[in-house]
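With one protein chain held back, the other chains of the complex are shown just where they sit.
Each chain carries a letter (A, B and C) given by its place in the written order, and its residues are counted from 1.
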Amino acid sequence: MQEIEKTLRSRCAELINNGTCDKVIAWDRGEFFYDNSPATFACADCAQKLVYDCFCGANLSKYLIQYAKEGKTAVLLKPCDTYSFNQLLTEHRISRENIYVIGVGCDGMVDIDKIRAMGIKGITAVKEDGEDLVVSTLYGEKTVKKADCLLEKCVSCKSKKHYVFDELIPEADGEDVKENGRFDMVEKLEAMTAEERFEFWQEQLSKCIRCNACRNACPACTCRKCVFDNPHSGVASKANADSFEEKMFHIVRAFHVAGRCTDCGECSRVCPQNIPLHLLNRKFIKEINEFYGEYQAGETADQRGPLVNYTTEDAEPTAVSDRGDN
Amino acid sequence: MHNNSDKQKDQVFRMTGVDTRKCMKCGKCSASCPSFNEMQYRPHQFVDMVTKGRIEELMASPSIYHCLSCFACVERCPRGVEPAVVVEAIRNLAERKQGGTYFSPDEVPELIDGTVPQQALVSAFRKYRK
Amino acid sequence: MQVEKQFKPKIVAFCCNWCSYAGADLAGSSRLSYPADVKIIRVPCSCRVNPLFILRAFERGADGVILCGCHPGDCHYSTGNYYTRRRMTMLFSMLDYLGVEKGRTRVEWVSAAEGVKFSTVMNNFVAKIYELGENVKLGDLRCKK
Partner (left out) sequence: MQRIGVFVCWCGSNIAATVDVERVAQVMKNEPGVVFSTDYQYMCSEAGQAIIRNAIAEHKLTGIVVCSCSPRMHEATFRKTAQRAGLNPYMVEIANIREQCSWIHKDKEEGTEKAIVLARAALAKVMLNAPLIAGQSSVTKRALVIGGGIAGIQSALDIADAGYEVDIVEKEPTIGGKMSKLDKTFPTLDCSACILTPKMVDAAQNEKITLYTYSEVEEVKGFVGNFNVKIRRKARYVKEDVCTGCGACMQKCPSKKGLNEFNLGLNKRTAIYIPFAQAIPNVAVIDATQCIKIKNNKCGLCDTVCAAKAIDYNQQDEFIEREYGAIVMATGFNPIKLDKFNEYSYAECPDVITSLELERIMNAAGPTGGKLVKMSNGEHPHDITFIQCVGSRDISGRGKCYCSKICCMYTAKHAMLIRDKYPDVNVHVFYIDVRTPGKNFDEFYRRAVEEYSVDYIKGQVGKVYPEGDHLVVQGVDMLANEQIIHKTDMVVLATAIEPDPTARKIASMLTASIDTNDFITEAHPKLRPVESPTAGIFLSGVCQGPKDIPETVAQAGAAAVKVLGLLSKDKLVTNPCVSQSNELLCNGCSMCQNVCPYGAIGYEDKLINDHGIRETRRVAVVNEALCQGCGACTVTCPSGAMDLKGFTNKQIMAEVDAICK
């Protein structure tokens, strides 16, 4: 990865110098070594500061809506981020000709919380070493398996292939991950009784502090004004007197992105309360696949989404109620 | 009696999946039937009698063994009624009854005269015996 | 001593103007009764019903929500109910996933000529809601345990 980082820095500087783009959207060092954050780099020298390591989980596509309006912008996209990029193209939120996509290779991003959960304290740095991670702590070095510390979205990575790019770094592209098991947890929930599921979700959703991080990070949640921020929508309720937003926010959000969600996993990654929000979206994805045929949002940039489409032979809603109770 | 005929009608329906009420009495089945003249009840009558529940009569009739199962009627029926399938079902009903076997092993030797294809005997034996 | 309050469900029925609302009118003019717990909201087409409205009804205390539209293929607007069918299938599946009782929501296709069906559907639906009792789950999903 350090190799890639070096190449990226020099290539981005070159792209700015030769006028291909006037700025690059990439990751910058955050306050801590593990919170690399999205940033724009507008000069060749600045580009030398961009970061690419195992803490670059953030999906940069969404930032293009805001920052690629004018001029020519280059962006670094991991394979999973390219779906979101295509979806934004489908929805006319960004324009392809203004953006230069550098597809960057990725072999999984790391969740610092998972390292901490192993009981490792006082972490000062994490370095990749092949399959392992070398964790420097105040109390010395420790080696752990990288596979054990991956972000949730990387554990069930669905593709190492870029679905859109102008160039790739490194040049060789990966392939789709066929057996990714991303619906395992959904299936587990489906197998529970309704009572158990209710308890599960009540416990999870009760943790929500309505910080809006999921909404802000989600590349499908791109409304200029969210219905929950619009006092005229009839559902927004900043006042405590009305509890609709409080109670229904996550269901409404999942529905609004249904058929558009690329399953990038940003919602769960950014949730400070660790609510597994991606399980709501994956339920919709799974149902869409089952009822209306396999569909991956963002696979190409001109798809008609399953909820703005139909066939005359579609299943009736009773297909859900007839499934039997458990 | 009436109840029994309803029950049998129901049974024919379950065996065939054929709704004989779809018949519009055009007679195309009988027009197509190569065994028409051999039969006491003709294909269109079969369908009509099933609709009316007269299944005992059909079971007792030799007509059920005269159907060659050539399926010309099934092929050409404009209403999808499948008369040959109905005949087959009634034949099955008859054969399943105690002593309903039409063809017993004892009769086989005298039929072997060199002109009857063996294949035909074997399949007839299969078909007309429970 | 606490007096057991008799359960009177609140049931919202969204009916499309062209088929189901007319079907409901026909049930009325044919004097085919169904429980007074059902209150009808008229919408131009079943595809006008936003899943938000259904969630809203539950959050406001509805015990059941039923959505009626023209039979698929007969939509006054040609295709509206096809979208309804997909949207509601998804919504119902999500509610089930969250552990909310499946019987509380329903989609029925009722034509303008099906007054009898309208009344039968409503009777059945109300009976189901009585069986399920008061809706606590959906209003409750976010309440601290």
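Everything below uses one rule, namely that a residue touches a chain if its C-beta (ideal position, glycine included) is under 8 Å from a C-beta of that chain, and two chains touch if they have at least 3 such contacts.
Keep in mind that this is a model prediction, so the values were computed, not measured.
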Practice problem: Give me the visible chains that the unshown chain touches, in label order. | Solution: A, B, C
Self-check item: Hidden partner chain, touching residue among A:Lys153, A:His256 or A:Arg282
Solution: A:His256
Exercise. Check the options A:Asn98, A:Asn180 or A:Asn309 and report the residue that touches the missing chain.
Key: A:Asn309
Self-check item: Interface residues of chain A (partner: the chain not displayed)
Solution: 69, 91-93, 222-227, 230, 232-235, 256-257, 304-305, 307-309
Exercise. Could you list which residues of chain B touch the chain missing from the display?
Key: 22, 24-33, 36-37, 42, 44-45, 72, 76-80
Practice problem: Since one chain isn't shown, list which residues of chain C touch it in the complete complex. | Solution: 10, 12, 17, 21-22, 24-25, 27-29, 31-34, 36, 39-45, 47-53, 56-57, 60-62, 76-80, 83, 87, 119
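As a working rule, only the chains that are shown with their structure count from here on.
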Practice problem: Just say which it is for the chain contacts: an open line, a closed ring, a star, complete, or other. | Solution: other
Self-check item: Distance from chain C to chain A - Cα centre to Cα centre, in angstrom
Solution: 36
Self-check item: Inter-centroid spacing, chain C versus chain B (mean Cα positions, whole Å)
Solution: 51
Quiz item: Mind pulling up the chain C residues that touch chain A in the complex?
Solution: 51-52, 55-56, 59, 72-73, 79, 82-83, 85-94, 96-103, 106-107, 137-145
Quiz item: Which residues of chain A touch chain C in the complex?
Solution: 189-190, 194-203, 205-206, 208, 227, 235, 243-244, 246-249, 251-252, 254-255, 258, 280, 283-284, 287-288, 291-292, 306-312, 314-321, 323, 325
